[in-house]
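Please read through the structure below; I'll follow up with questions.
The complex is shown incomplete by one protein chain, all other protein chains being positioned as in the whole.
First chain written, first letter: the chains are A and B, and each begins at residue 1.
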Amino acid sequence: MSEPLLHVEDLRVSFATEDGLVQAVDGVSFEVDRGEVVAIVGESGSGKSVSAMTVMGLTRGPNARIDGVVTLDGQELLKASESQLQRIRGGSIAMVFQDPMSSLNPVYRIGDQIIEQIRTHQPHVSRAQAAERSVELLERVGIPRARERMRSYPHEFSGGMRQRVMIAMALSCSPKVLIADEPTTALDVTIQAQILDELRELREQTRAGIILVTHDLAVVADIADRVIVMYAGRVVEQGTLDELFYDPQHPYTWGLLGSITRIDRDRSKRLPAIPGVPPSLLHPPAGCHFRPRCPHAFGQCMQVPELNARVADAPAHLDRCWLTVEQKRSVRQVDGQIGLASPSAVVS
Amino acid sequence: MSATGADGDATGLGVSDGAVGGHSGASGALMEVEHLRVLFPIKSGLVVDRTIGHVHAVDDVSFTLREGETLGIVGESGCGKTTLIRTLVRLLDPTAGVIRFRGEEITGRSRRQLQPVRRQMQMVFQDPQASLNPRKRVGQILATPLKLRGLAGDRIEAESRALLERVGLHAEHLGRFPHEFSGGQRQRIGVARALAVEPRLILLDEPVSALDVSIQAQVINLLEDLQEELHLSYVFVAHDLSVVRHESDRIAVMYLGKLMEVSPSEELYDKPIHPYTSFLLMAIPIPDPAENRARTRQVVTGEVPSPIDPPAGCRFHTRCPRASDLCREVEPQLTEYARGHLAACHHPQNVSPAEIAAARRSEATPLSAGAETPRLPVSSA
Partner (left out) sequence: MARFLIRRGLTMIALLFAISLVTFLLFIVVLPGGNPASMLAGRLANPSEVQLISHRYGFDQPVYVQYFKTMANIFDGSAYSYQSSFNVDDQIRQGLPTTVSLALGAGIIWLLVSILFGTLAAIRAGRYTDRVLTVLSMVGVSMPPFFLGAVIIFYLGYKTSILPINGYVPFTQSPIQWAYHLIAPWFTLSVLFIGFYSRVLRSTILDTLSEDYVRTARAKGLSPRRVLVHHVLRTSLLPIISLWGLDFAQVIGGGAILTESVYGLHGVGYLAAQSVGKLDTVTLLSIVMLTAIAVVVLQALVDFLYAVLDPRIRLA
């Protein structure tokens, strides 16, 4: 097998805060191949964004401690110098952020913001050439009358159009990896569908690897090839899309799958919600981080479970739970569908 | 343009004579809304500001909310959902139209006269962070509405405890400040505050949009339990159709200030009549990889036009794949098909010829669409 495009191994990120050390990411490993969409899902604060941003060196700072290995096409990034990283940011790795309303600078024209990125990475390109390229990019992401819209300011665009501009900007230097951090969370479902289409097309055309950070499993089902589920800084399960949806191994994943309201299912009276709230990363619970919310917890859960392949014939399907595969398969069925526990048994 | 059979064109409908579309003074109605309009003036001028146009935020909306019912309102952002429910509790004044609460008209009333009615309707806001005063303890936040109810001293304390437990929090939380809670817990406090005045009706504006999925489910369950225990009615606003459908008995689909479709929630997914509803449904990804792959999805195109200068005829015609000349000129009537399922479309889908024959004009039809269904030639492709 050839070297993967992006390789992340045992990534650990902690921040020193006034209240103490926050272990935001605690041993995350994954790979992204060309033309592949890897989704990172989890509740807010679980470390999705920090994982994604660390790949680009955006979490570096005096109070951050970063360990692990990140390689892009064989080049190590965590130890790369700031100027090497500058070439990679926006060049080989581009990023699209959650809130398109605030991610573009309000005081510069749309066109100028794209041109700025092109010319940062290709200084030999003239302004006029860069402008021409920007128009093409805007047309490609479906902005009508792109040439005129180059002179618009971000506040003159709707949320969906701004997110297209962000994508156009990300595409401007033909990145090998695109990191999209909740690219559709702030948008209407109709616009979300358009943006997801855009990402799909991008993958087809450029064979870029995409890391999609989201908390929405429906979006994941729509576009991802592989899924990483994070909980309180740790990966609790990872596998292919089908493995994760049809043979989920971690109780937290069951909880996520169970709590979704589905448009295509009958309206059941109660949703099988996960009880409780995510733990504080300042004082995470001992052993399995999910233990305080897990109805299946038992004695062994006081020790941290390893992230291992436990399902036969699925070497890439990893999870972090002490239950045996047989136990998991029997307890995850709730009212004929996957869930954490019977909703009536759960005290909220 | 449209296929024959189930997808027949609904034209040449008879005029309805009676109360249809759940729109009458019949008993069981908690709130009746008739031809409600909320326009925001846009001002500009060289020296003195003149009104040069209006934002048509809510444009001639009528519906009835029954006791104990949950009415869901969905639509893309900017379609007027928030404006509509803020007007229902009279946080905004309507430009035209009538709102009746338990048979009494509340549209013309002054703030003072509204007091007793206000207490029966409460609102829960989207952003649980922004809607709670950060400098007040939970106890104080709950005490204000309890005093309004006429309770005193130790009764307030006891009632606050009871309220917190009811929404799944603990009595010891009374002394804490809002920022010491998670988003889901803050939304519970918002619900507790709404419950404090013992309302009949709670209007929820995107109550779970700012929350994580797992916490969303907790809050949704809580709302359902409360409804059952206290026999509350809800108006539930959200842009997420799957959450709304889970929560509601009936769903109203809004577009650019107008109602496009009102449907019993079981029917909406299987039998959307209005093309816009299909459009919204199609955009929702299904959290099941196999079903998602099996589904052929039409790409949803375009964006919502400006509500300052909404399109003539059917407001949806600029994005509608079924639009005809008729749609561009004539505003469709809200038509009631079987079982209280209303839609405003010249070329409805998923309706049988029998249903078309039995269909009647709903009184909830906007005034601008005319009093009678004109007998227009069937537009064909």
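Note that a contact is a pair of C-beta atoms (placed from the backbone, for glycine too) under 8 Å apart; a residue touches a chain by one contact, two chains touch by 3 or more.
Since this is a predicted model, take the numbers as computed values, not measurements.
Q: Taking the full complex into account, find the residue in A:9, A:31 or A:116 that is in contact with the omitted chain.
A: Of these options, the touching residue for the absent chain is A:116.
Q: Among A:13, A:28, A:50 or A:169, which one is in touch with the chain left out?
A: A:169
Q: So one chain is hidden, and I want to know which residue out of A:91, A:111, A:183 or A:209 touches that hidden chain in the complete assembly.
A: Candidates A:91, A:111, A:183 or A:209; residue touching the omitted chain: A:91.
Q: Touching the hidden chain in the complete assembly: which of A:9, A:33 or A:99 does that?
A: A:99
Q: In the full complex, which residues of subunit A touch the absent chain?
A: Touching the chain left out of view, subunit A contributes residues 56, 58, 82, 85-91, 94-95, 97, 99, 102-108, 116-117, 120-121, 153, 155, 166, 169.
By our rule, only the chains that are shown with their structure count from here on.
Q: Report the inter-chain centroid distance for subunit A and subunit B in whole angstrom, where each centroid is the mean of the CA atoms.
A: Here subunit A and subunit B have centroids separated by 32 Å.
Q: Provide the residue numbers of subunit A that touch subunit B in the complex, in ascending order.
A: 43-44, 158-161, 188-194, 196-197, 215-222, 241-242, 245-246, 255-264, 266-275, 277-278, 343, 348
Q: What residues of subunit B sit close enough to touch subunit A in their complex?
A: Per the stated touch rule, the residues are 76-77, 168, 182-185, 212-218, 220-222, 224, 239-243, 245-246, 265-266, 269, 279-292, 297, 299-301, 303.
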